[in-house]
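Each remark here refers to the structure printed beneath this line.
With one protein chain removed, the remaining protein chains of the complex are shown where they sit.
Up next is chain A:
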Amino acid sequence: MRLWLALLLLLAAGPARTAEEVVLGLSQDQVSISTSFSGSEILIFGAVKRETAIPEGPPLEVVVTVQGPDRPVTVRRKERRAGIWVNVDAVEVDSAPSFYAVATSGPWEEVISHTEDLRHAVSIPRAIRSVGAPSGVLEPQAFTDAVIRIRRANGLYIHKEGAVDLREQTLFDTAIALPANLTEGLYTTRVFLTRDRAVVARFDTTIPVRKVGLERWLFTLSHQQPLLYGLMSLAIAIAAGWAASAAFRLMRPQ
């Protein structure tokens, strides 16, 4: 799948190369989640490379997206049953990015058209794939909307119009804030150049986000050696309990 996409991209990019191309830089080429991790900010900057003069007509616009790893999400809806609020129905959203940020250089309607949004899956709702809800569910769209609403409230989905600074139709930069509750994985970064609401060039790269040090070690251990991890947790607990008791005895000799 990914290989095909890459091939398609190559084909698409091949003949169009004469026009405009993206040269991209990142403030950090990987994000490390350490024990003290409390969010991060990536600075994405770049330039538009062209062999000819700036074309006439509508100005160039830039759209930048950063997308975390896709995961299926179960969305549950609560309803009042017998006086208390219980989960009544659930929809499995097949794939929703754990993080998604999209920043543009101008108002959304002026930057990209609906068809281009559909083709490249740029806006937040397009980035979520939900194949079908169980037949009993009345409003499947409400569940997808809930994913977007909740994650936007948590700072996991960001939609910022006008957040990309574009100078002389050539230099652009934007900052994307990564929240503290990030998940690990490869974060795809895409830059789209548009003219007259159509995509004229696209550039993709990835930023790996990894737990490092103690975080990495504990997480790996808990998944690969769960028994050992459990025993280690217990040993720490017993040792702490014993230490507390011993310290207490020292402080108050009886």
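Everything below uses one rule, namely that a contact is a pair of C-beta atoms (placed from the backbone, for glycine too) under 8 Å apart; a residue touches a chain by one contact, two chains touch by 3 or more; residues count from 1.
Here is the rule we use: contacts and distances are computed from a predicted model.
Participant: For the complex's missing chain, which UniProt name, "RNA polymerase sigma-70 factor, ECF subfamily", "Probable membrane transporter protein", "His-Xaa-Ser system radical SAM maturase HxsC" or "Bacillithiol biosynthesis deacetylase BshB2"?
Facilitator: Answer from the record: the omitted chain is "Probable membrane transporter protein".
Participant: If I consider the whole complex, including the chain that's not displayed, which of A:S27, A:T74 or A:T115 touches that chain?
Facilitator: A:T74
Participant: Write down which of A:P58, A:P208 or A:G241 is the residue touching the left-out chain.
Facilitator: Looking across A:P58, A:P208 or A:G241, the contact with the absent chain belongs to A:G241.
Participant: Extract the touching residues of chain A with respect to the undisplayed chain.
Facilitator: Touch with the absent chain occurs at residues 33-39, 71-80, 83-87, 90, 98, 142-143, 146-147, 149-151, 180-183, 211, 214-216, 218-219, 222-223, 226-227, 229-234, 236-238, 240-245, 248, 251.
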